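What you see is the complex with one protein chain gone and the rest in place.
A, B and C are the chain letters, set down in written order, and residue numbers restart from 1 in every chain.
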Amino acid sequence: MRPIPARRDTYSVFIPLDLRWNDVDIYGHVNNAVYFQLFDTAINNWLIANSLFQKDDAPQCLVARHACDFFREVKMTDRVVIGLGIKKLGGSSITYAPALFVNEDETAAAQGDYIHVAVDRATHRPIIISDEVRSVLERLSGSSV
Amino acid sequence: MRPIPARRDTYSVFIPLDLRWNDVDIYGHVNNAVYFQLFDTAINNWLIANSLFQKDDAPQCLVARHACDFFREVKMTDRVVIGLGIKKLGGSSITYAPALFVNEDETAAAQGDYIHVAVDRATHRPIIISDEVRSVLERLSGSSV
Amino acid sequence: MRPIPARRDTYSVFIPLDLRWNDVDIYGHVNNAVYFQLFDTAINNWLIANSLFQKDDAPQCLVARHACDFFREVKMTDRVVIGLGIKKLGGSSITYAPALFVNEDETAAAQGDYIHVAVDRATHRPIIISDEVRSVLERLSGSSV
Partner (left out) sequence: MRPIPARRDTYSVFIPLDLRWNDVDIYGHVNNAVYFQLFDTAINNWLIANSLFQKDDAPQCLVARHACDFFREVKMTDRVVIGLGIKKLGGSSITYAPALFVNEDETAAAQGDYIHVAVDRATHRPIIISDEVRSVLERLSGSSV
């Protein structure tokens, strides 16, 4: 079952990211592996901007799953923004639904599925996300992803 | 539902790949986005070695989906091989199930889901994979993935 | 002989570029190989924005040399701009002097030396850069690099 591209108006948080010359492969389009760098960066930038999981005694977030469906090819000269939403907030896991939009397009060129698991920095065992952190993460849950 | 790591003995084709110094991120482990470069390389290396989709009048393969579940962290000094299998061969699509094994481990440190769609090089519209190509691809279907 | 970091006020063209999460290596700073992606991108973005070497019958530019001196470590959260200048314009070669500035710093954190050779797209033999192209490139020669 092929997923349906997300609409831009279902997102409220957008993070613009530059493409790089070497992102493009022999086919003249952005290589599939690059999208994961972009989603990873958008999510971590948002966490940093919101001071989540940054302190030395805070949990560390490990990526348990990362997936992307590709709908349209992207060119080096396209302007890219990542729409950021959370579709599931578990006890120690966060499932993000990032989507990549180009130029003025209303629907996503690609969309992802990204699971962070909060772990103890020393033992790397999952730990429960605090209510304080949870309340900040919920700002990304408003969108209808 | 968390997937179960694949066993090494369910694969018959293995492609060793080197890690690079900059594959490792601030956490001292291979960054999640790097696995997609490795799966992409293993699949394309196998296609090149088997002379599939290489000629100018052959179909081009576009990546429609790429996903990875991460089970164990990988270090720069780990030896990596990609196990390569095909789990579904459609009319114009090929679903690969690559898995990344480290050192002597019997189970995968990470495993992927990778869909190629064969398209016409000019129009980028899907086209049917020929029986000749299909018979070569079936060499990767023997494993019980 | 260690070079002296360039001053920001010797540049007149600046191209801001985003860092990515995976740019940072195990030492917590941007990996040295990433700077070359940034210089490469800044130069190509400027050429694209100025419609140089973009047409199918225009020369292609091959990189003959790329070098970087590193003066200060850069963090993922630093804001980066590339200062762009040309220090030598030969018959078929262009020597750029890109420099990377972070945040409000007056002197470069790193600076490069980048030689493009204009070649025929078919033969890859050097060809003379036209006066028309040369006059546009000279906009980057104003700075005292």
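Here is the rule we use: a contact is a pair of C-beta atoms (placed from the backbone, for glycine too) under 8 Å apart; a residue touches a chain by one contact, two chains touch by 3 or more.
Please read these numbers as outputs of a predicted model, since none were measured by experiment.
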Contact residue for the chain not shown (choose from C:6, C:19, C:42 or C:68): C:68
Sites on chain A contacted by the missing partner chain, in the whole complex: 21-22, 24-26, 28, 31, 33-34, 76
Chain not shown, touching residues in chain C: 2, 27, 31-34, 36-37, 40, 60, 62-70, 73, 113, 124
Where the missing chain touches chain B, by residue: 16-22, 37-38, 40-41, 44-45, 48, 76-77
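By definition in this document, only the chains that are shown with their structure count from here on.
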Chain whose averaged C-alpha position falls nearest the assembly-wide average: A
Gap in Å, rounded to a whole number, between the CA centres of chain C and chain B: 35
Chain centre separation (chain A, chain B; CA means) in Å: 23
Numbers and ranges of chain B residues touching at least 2 other chains: 31, 33
